[in-house]
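The complex appears here without one of its protein chains, the remainder shown in place.
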Amino acid sequence: MTVFSFHINGDRVEVAAPDHWTLLEVLRYRLGLTGTKQGCDKGDCGACTVLVDGRPWLACLTLAKSVEGREITTIEGLMPAHRKSGGAGADPLQDAFDRCGALQCGFCQPGMILSARALLARNPRPTRVEIRHALSGNLCRCTGYTQIFEAVESAVAQACGTTTAARAWEAQRERACEREDTP
Amino acid sequence: MSARDLHGPGAPWGAATPGSKSNTDFKVVGRALRKLDGLSKATGAALYADDLQLPGMLHAKTLRSPHPHARVLRVDASRALALPGVLAVITGASMPIKYGVIPWTPDENALAVDKVRFIGDPVAAVAALDEDTANAALKLIEVEYQVLHAYLDPFEALVRHDPPIHEDRKEGNISKNVRLEFGAVDEALAGADVVVEDDYEFHGTTHAAIEPHCALASCSADGVLTLWSSTQITHYVHRALAKVLELPPHKIRVVQLNLGGAFGGKSDPFSLEFCVAKLALVTGRPVKMLWTREEVFYAHRGRHPMHLHYKSGATRDGKLTGVDAKILIDGGSYSSFGLVTTYYSGQLLTGPYHFPTYRFDSSRVFTNKPPCGPKRGHGSVQPRFAFEVQLDQLAERLALDPIEIRRRNFQGDFTRTVNGQRVTSNGFLQCLDAVERASGWKQRRGKLGRGRGLGVAGSMYISGTNYPVYPNEMPQAGIQLKLDRSGLVTVFTGGNDIGQGSNSMVAYVVAEELGLKLEQIRVVAADTDLCPVDLGAYSSRVTFMVGNAAIDACRKLRAQLVAAVAQKWACDERRVRLIDGLAIDIEDAARSMTSVEVFQLAESKFDTLGATGSYNTPKLGGDYRGGTIGASPAYSFTAHVVECEVDVETGRVSVVRAWIAHDCGRALNPMIVAGQMEGSAYMGLAEALLEHHQLNRFGLHSGPSLLDYRLPTSVDTPELHALIVESIDPEGPYGAKEAGEGPLHPSIPALSNAIHDALGIRLKHLPFTPGKVLAALRQEQALRPARPHAALDEGSR
Partner (left out) sequence: MLRLPKFELRSPRTLSEAIQLLEEAGPAAMVIAGGTDLVPNMKHELATPELLVSLAHIEELRGVRREPEGALAIGAMTSLAEVAASELVQRFAPALAQACSLVAGPQLRAMGTLGGNVLLDTRCQWFNQSYFWRQALGFCMKKDGSVCHVVQGGKNCVAAASNDTAPALMTLGARLELEGPEGSRTTAIDDFWVADGIVNKKLGASEILTRIVVPPTPRGHRGAYGKLRDRGSIDFPLLGVAVRLDVDETERVAHADVVVTALAAQPKRVAKVGDTLRGQTLGSPEFESAVLAVAELARKQCRPLPNIPGDADYRREMVPVYVKRTLFAAARGDGPVHHV
């Protein structure tokens, strides 16, 4: 059992944990930050993605003690940081995921949102292809990814001051219902 | 009660005419609103089973069989029990009562009694202070096995049953056989102008929800057992626990928290639920078990591998005359839903096309492999694949456009299938139109150049069935409403929200019915102490049944609310409309009241406000044994067009785009419906190209991890276009039908058909690996000079 310290969502914490514990276990079972999920045990699914010094990182493969002195951001950190900087509601990316229907079971999304957050930090206006690649280490089993892409694009649009609905739901429905007999 | 009469003149949304496709009369329904739980999930606040920790909680682990088939001669846990930190070890002797989700086939034990039947079958469970100690204890348990012959090949299991996998069964290793014939199939085929006969093969795939199974149990001092579990069937788990633990059901509470995906993979009672409950009873402490990903693969219940033989006949103008199917189903080691699977493999094929005659002969056999069960599109995805490819083969023989042959065989709406199922609304033609138009089918099919192609397929699926898994006359879905003076309505539902958004759906319905703002609704769900029974999230039943139950409850309350307001205003009740958090007088714009005032007025008049509502299907189904299995109050319909690109040098198939048109009756929230459609298509295409639940020659899962079982990533998933079609079902809640499972079906045959359009090869054996594509190309090239394309239909007449 070692005592070590690091920054978690802006707060410095001291943690006592055995050396063989992963960061994921410390976050979930010592610090109660259960927003970081566990899906595959061993680095295959991305559900446990957190940001370590701003980079997307798999907590399930990270030895807890090795983050000594580093800055960790988990999904729980986004909304408080947004509020601290004067914002209202949830972080704009979190809000976009909700607004665009990107959350079905929600289990992969904390990791997905953090991967997207890291992408937008280095590339504020990504193309869909760039979004696809940046999220390619986060498996989602529910959505088929489309509404996730739309959520990231919607957050980008909002940040650029253009508000767009992800899709024109009403128009789409009517189009699909029309019968058209000519090519 | 039946929903049939619910949407008459008393409908709450004003002047809408029945059957109207307009959403303008609704305030809530039909809009792309947020989900109730979206932000809590996006911010990490939502709690899932493994997020709970209780004081003094123990951790449990499972010892599993390393043999595919063996007799358990002795289990000695004394060394494990002696390990400091180990609190209890249980074995099959601790819980000898068998269970099974289908009450006719109880053949599972929480821990092996006498025998193990696949590698990974649970044998013993340990509760310890921490996971490391529990794992160390597992290595100290001694088990003596007598290894038996292992059945890995379903064809062997069909003919050999010494030793049997399950003793005391009359039919050897046959889990279930269903043979049903409707009309004179042989004569119909003999008289057909063209007949295609062929073999198809569907491999095993699994759900792979990202959340692994987890359960936590705690027993109060006065003997009430609470189980928090990642289940999609709280009610059946409740029943099974009572049976196996021999406890009165009222001493058990089962709670489902947020669920990290299920897709049918959490719709059986599972070993871990019984184990943590038993260990909590034994130790008097809370006990949690979280399965590793590997254990989830062993628990499986995934899609059944099937060997399918189809023979279909048609007239010269493309009208089907008869369909004859023979199916061998590899069930794995236990029954699970297998009885239903076997029926579904035949019963659910009889739409959207009219079959004048039909026969199927399906046999499910036991093998010494992880048990198969219901995966999204239970039992019908495999036959649908085979038949929709065969339909394309027929179209090819007749030189018909594949969409045209599907149109010509359309069964129509408000009709009856050859096997006696009642079909109500049916938007299949609109689905075909939508994908035809969106994909540019007429301009593009067959003209995209070698290696690129378009393929189509259709399907239908159930919106629940009238067959509850245990026979009873009680409602299939119940709802309870509580109105509060604050203006809040709390809805209690037994429905399991597994990420599909059923809690939100209930809130939309209640808000619409009672004219409230969405923020005035809270939903309490899937807690057997608090909520009325709902049978669970399976068979695509929740929107249809729970939605109707919610409408039923709301109508009762709305009558009281309106009566109270009308009395106050001294006007006719028909002038009072509840809308958007207000009661308004539709003839006097100046007169209105907030819902808080309405609730308080009604509470003063009628006493504490609440209501219950329920739903049961009308009598449905064919008049023969098994005729109610697959009988649904409403069927959904789907058509896909898939565009693929094949690299002829590497054999790699890439799906470029998929257009998914789905008749969901009415989209209560089009954004959620589209999410179900896209997620379904993604999952189907993944099964076609990447995923394979495969066992090696030892009977061991060849790669039980999310590395080796390849779920598509964001760069492997095509652009998906959801095209919502609304047929407005007369019995669905506001006309709604299912959207969660149907849209998976056509993706796989549509891809096979697209590959044929691209290259002239027919892929009939899943998955479509690059190696198989190259082999088919070589075969096609060898035959090409003699008979282009048609030569590949070896089986055709």
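The chains carry the letters A and B, assigned in the order they are written, with residues numbered from 1 in each.
One rule holds for everything that comes next: a residue touches a chain if its C-beta (ideal position, glycine included) is under 8 Å from a C-beta of that chain, and two chains touch if they have at least 3 such contacts.
Keep in mind that this is a model prediction, so the values were computed, not measured.
Asks: Just name the one of A:L58, A:L93 or A:C108 that touches the chain not displayed here.
Replies: Once the missing chain is taken into account, the touching residue is A:L58.
Asks: Of B:D716, B:D729 or B:D757, which residue touches the hidden chain?
Replies: Of the listed residues, the one touching the omitted chain is B:D716.
Asks: Given the contact definition stated above, which residue among B:E131, B:E181, B:D361 or B:E719 touches the chain not shown here?
Replies: B:E131
Asks: Would you mind spotting which of A:H7, A:R30 or A:H133 touches the chain that isn't drawn?
Replies: Final answer for the missing-chain contact: A:H133.
Asks: Name every residue on chain B in touch with the hidden partner chain.
Replies: 64, 66-67, 119, 131-132, 135, 290, 292-294, 647, 649-652, 654, 690, 698, 700-704, 707-708, 710, 712-716, 769-771, 774
Asks: Pick out the residues on chain A that sit against the missing chain.
Replies: Chain A touches the missing chain through residues 2, 18-22, 24-25, 38, 41-44, 46, 49, 55-58, 61-63, 65-66, 68, 115, 133-137.
We take it that only the chains that are shown with their structure count from here on.
Asks: Using mean CA coordinates as chain centres, what's the chain A-chain B distance in Å?
Replies: Each chain reduced to its C-alpha mean, chain A and chain B end up 27 Å apart.
Asks: Could you pull out which chain B residues touch chain A in their complex?
Replies: These residues of chain B touch chain A: 21, 23, 31-32, 34-35, 37-39, 41-48, 50-51, 53, 207-212, 258-263, 290, 292-294, 430, 433-434, 437, 442-443, 498-501, 661, 667, 670-672, 674-675, 678-683, 705-707, 711, 713-715, 717, 719-720, 722-726.
Asks: Spell out the residues on chain A that touch chain B in their complex, using ranges where they run on.
Replies: 28-29, 32-42, 44-45, 47, 74-76, 78-79, 90-91, 94-95, 97-101, 103-110, 113, 131-133, 135-149, 165-167, 169-170, 172-173, 175-180, 183
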